[in-house]
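Note sheet for the following structure.
All protein chains but one are shown at their positions in the complex.
So that you can tell them apart, the chains are marked A, B and C in the order they are listed, and the count of residues begins at 1 in each.
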Amino acid sequence: MTDTEKVIEIQVLRYRPEQETEPVLQSFKVPFTDDMSVLQGLQYIKDYLDGTVSFRWSCRMAICGSCGMMIDGKPKLSCKTFLREYYPAGLRIEALAHMPIERDLIVDAGDFITKLESIKPYIIPKEPRTLEQGEYLQTPQQRDMYEQFSSCINCMLCYAACPQYGLDKTFTGPGVLALMHRYNADSRDGASAERMDLGYAHEGFWGCTAVGYCSVVCPKGVDPANAINQNKMNSAINYFTRFVTPKGGTK
Amino acid sequence: MSKRRPYVRSMDGWWKRDAYFVKYMAREVTAVFVAAYAVVLLVGLVRLAQGQAAYEGWLAALKSPLSLVFHLVLLATFVYHTWSWFNIMPKTMPIMFVGGKRVQPGMITGAGLAAAVVACLAVLLIVRGVAS
Amino acid sequence: MEVYKADVAIVGAGGGGLRAAIAVAEADPTLKIALISKVYPMRSHTVAAEGGAAGVTRPDDSLEYHFNDTVHGGDWLCEQDVVEYFVAHSHEEMVQMEHWGCPWSRKDDGHVNVRAFGGMKIERTWFAADKTGFHMLHTLFQTSIKYPSIKRFDEYFCSDLMVEDGRCQGVLAIQIATGEFTLIEAKAVIIATGGAGRVFRENTNGGIVTGDGMALAYRHGVPLRDMEFMQYHPTCMPGTGLLFTEACRGEGGFLLNKDGYRYLQDYGLGPAEPSPRNKAMELGPRDRLSQAFWHEKRKGRTVEGPHGAVVNLDLRHLGAAKLHERLPLICELAEEFLGVDPAHTPIPVLPAVHYTMGGILADGKTASSLPGLYSVGECSSVGIHGANRLGSNSLTELIVFGKVAGVEAAKFARSVSISNPAAIEKQAEAARTRALDVVTQSRGKERLAVLRTEMAQSMENGCGIYRLESDMQATCDKLRELRERYRNLKIDDHSKVYNTEWLLSIELGYLLEVAEAIVHSALNRKESRGSHQRLDGFEERDDVNYLKHSLAYYTGDGPPRIEYGDVKITKSTPGTRAYGAAGEEAEAAEREREGAGND
Partner (left out) sequence: MKRSNEPIFWSLFGAGGMLAALIGPALVLITGIAVPLGILFPADTMSYAHMLAFAQSWIGKILLLAVIALFMWHAAHRIAILLHDFGVHAVTVVKVVCYGLAFAGTVIAAWTLLGL
């Protein structure tokens, strides 16, 4: 360690179910350089200070979605948050809010995955096509209708930002509803009526109260609040017109 | 035997945890003031139906300092309601294209706020016009 | 111990594993598929692939061109029959991805757009902005949810293969959340665990890319083929090694030295023209570009940055609008990690380890030498990349051979039954003890991170862009020493729930063995070919002695045994690999020669 190297205090919320009954803060002093991410700070701790500190990470470039955590109370990807922003005050790192802590900075993602699986997140084609017929035609503008919502990396920061999910776990939540909208808005897909069965329920779009923080914390510029709230209008129209339209909407 | 014991954190006082949540709750609380104003108007309407004396009692009450202060607070919360309403509006609209270009959220908010200013001015001018 | 009976077990749920799982499910919906991954599928490293996936698309392109580009690019160390199959099936698999919803970038008329890529004669790289791997992975993962026969074991860490009666009959996995073991019996096993880039210090790979599947197959006697060929990607972020996609150059980016000079023209890649020409300058193959960097550095013509020598990737002339449409992730990375806006400032870059060309020996149908064991993707050596992979061939490899692996494994699974469940369970018990021993026997004082760091540094020293016998020998010795010291680890964590330190220790075991296979294969190959370049008297390609695949065999505690296998040549005899103007001349000459032959 050279004299010029700066040292920052990182407080980590520890929870080891085999040792602790509830989470406790543990403080570490970490030498750092200005280009070091919070993730690199945690790696330093694990490598050289305490090998028991546990967290998920992989790509280091904000695309795999593993390393979301609460950094000074804000949901962030630790790989693209930099230690220098917290110097000299230091920082506090906790597991993502609103989800059960499995261990240290690792949350139980099971609920998110179950919800993702529940919305039929795949193309159910409007008009089936064989491989020999080649690709579906889709103009750049048609692609723009859903592309943004397909950029979700499933990092769950939006769930940690959504108090409605925190208060009521039956709410499908921002990320998954944005993905539902992604498929509904895809010109190749023809199954929005099926998916909307969930969308029209309280567990769907109506569980949202337009807090909007999900869209603020999204590291990929997805706008889940928009995906959800623009569907409230559709749902309302469908609600009132379902008896007069020929198909009657969905149930 | 699994040693898993997922720890669920409390949601108590969640709205104090983040400035964003404080702002959200402030927006939601404006509803209390909207309700209060609706009640003031409803009382005025009922008094109007009860006759001139009753109605003028209501008018006089409006002139009390307490009522004036209360309405100043109401005005502030209504302005905040207007501001926050159009701020969240881009989230509630489908993605729109004008001339092949995506309409940006800031434009929707800006248009909404401009519409509110125009509508308020129109109301003020019409009321003034009709009254004089 | 919990036992799950599957028909096909797939280890790894990235692009290759997911595509294979879907293929099994479509081939026979009655087959039970166990899809095992140490991370949730969408965290797999396929997610980080940026530029695109190759498939012949344009009317002026042909399968023959794609074949030639691939084989020449691989310096003729490719299995040419497999390459033929690959190029012939690329396009339909890309269309399949489109039908499944992959948001490919489009032309105004609604057709899929293609972009230029290094070493490719015609534009044939399908792309979804610069997040192609991300979109392909999520499309495959979400599509896989459609199939009820796919049972996922998310966050299950594979600790061994079960081999009984001379064939692979399952895997042993640790449920990371509980630290408990599950034996997954399977009639066929597909390994799809990705590469081993983390054996090197500066690399583009995610933390999970630790050669797990390679080491598992290797320990059971399956050779690792062509492991000396590690790809250095020429444009990576200093310090972290993160990738700036080749598409930066495909879209027209320049590489400049400290004088602002497009130095690639000095290395047989010119002439320098203002807009990108296929197979020239910045669109040359990755091995050549990384080697040119090395020479520039030696000549003192690179820029000195805080993390050593760099050159500049100049995208300014593309303009902000195009950059944000075609390369949004690159803009994001440059801005957030380096504070550089590529529309106004060139990005400092250097070569870093990117891709493991070699892998588990597999035939053209992805079968290994161990019956019942298949492999696909970066962990596999099905034989299409040879000594140097062309950018955008690997994403396509995942889906073309993922499907093949699924179909073949399904076929095999239907033809056999589990032979001796009791013996397999006994074997699993033994494997469980071995895995637990990593922690319980760790009474030494060696720190995991120290061993890992020493390994990575030693690999960089010995198996860099250019290689010397003395350095390689030093790395061999170092790895032997590290394998010794690995027995004396000090593990802090003795708990069960999410004990990531335990898993990191097992991974280090995998890394060390794969690293040994790499450096010994390199030391034994006394020639220069593709990404394996020597400076100690073996500077030339030697087709007489080394137009051969190297095969590294596991020998337990000792160093690997290196053998050689033949290369399948069908229609392209080894010639000169030339790019730029020289490449065009060579092509013209070849056409003439063939024309003469036909007369």
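Please note the rule applied: a residue touches a chain if its C-beta (ideal position, glycine included) is under 8 Å from a C-beta of that chain, and two chains touch if they have at least 3 such contacts.
Bear in mind that the values here come from a model prediction, so they are computed numbers and not experimental data.
The absent chain, not drawn in this view, touches the displayed chains A, B throughout the complex. In the complete complex, the hidden chain is touched by one of B:72, B:96 or B:111, namely B:72.
Only one residue from A:137, A:201 or A:216 touches the chain missing from this view: A:201.
The chain not shown here is touched by just one of B:32, B:96 or B:111, and that residue is B:32.
Counting the whole complex, the residues of subunit A in touch with the unshown chain are 163, 167, 197-198, 200-204, 206, 209, 232, 235-236, 239-240, 251.
Listed for subunit B, the residues touching the missing chain in the whole complex are 11-12, 15, 25, 28-32, 34-35, 37-42, 44-46, 48-49, 52, 55-56, 59, 62-63, 67-68, 70-72, 74-75, 78-79, 81-82, 85-86, 112, 115-116, 119-121, 123-124, 127-128, 131-132.
One rule holds in what follows: only the chains that are shown with their structure count from here on.
Averaged C-alpha coordinates give centres for subunit B and subunit C that are 57 Å from one another. Residues of subunit C in contact with at least two other chains: 177, 495-497. With touch defined as above, residues shared between interfaces to two or more other chains in subunit B number as follows: 3-5. Of all residues in subunit A, those touching subunit C in their complex are 16-19, 35, 46-48, 50-52, 54-66, 80, 102-104, 106, 109, 113, 116-117, 120-123, 125, 129, 131, 134-140, 142-143, 146-147, 150-154, 179, 183, 186, 188-189.
Those residues of subunit B lying in contact with subunit A across their complex are 3-9, 11, 14-15, 17-18, 20-21, 24, 28, 88, 90-95, 97, 100, 102.
Of all residues in subunit C, only 177-180, 495-497 touch subunit B in the complex they form.
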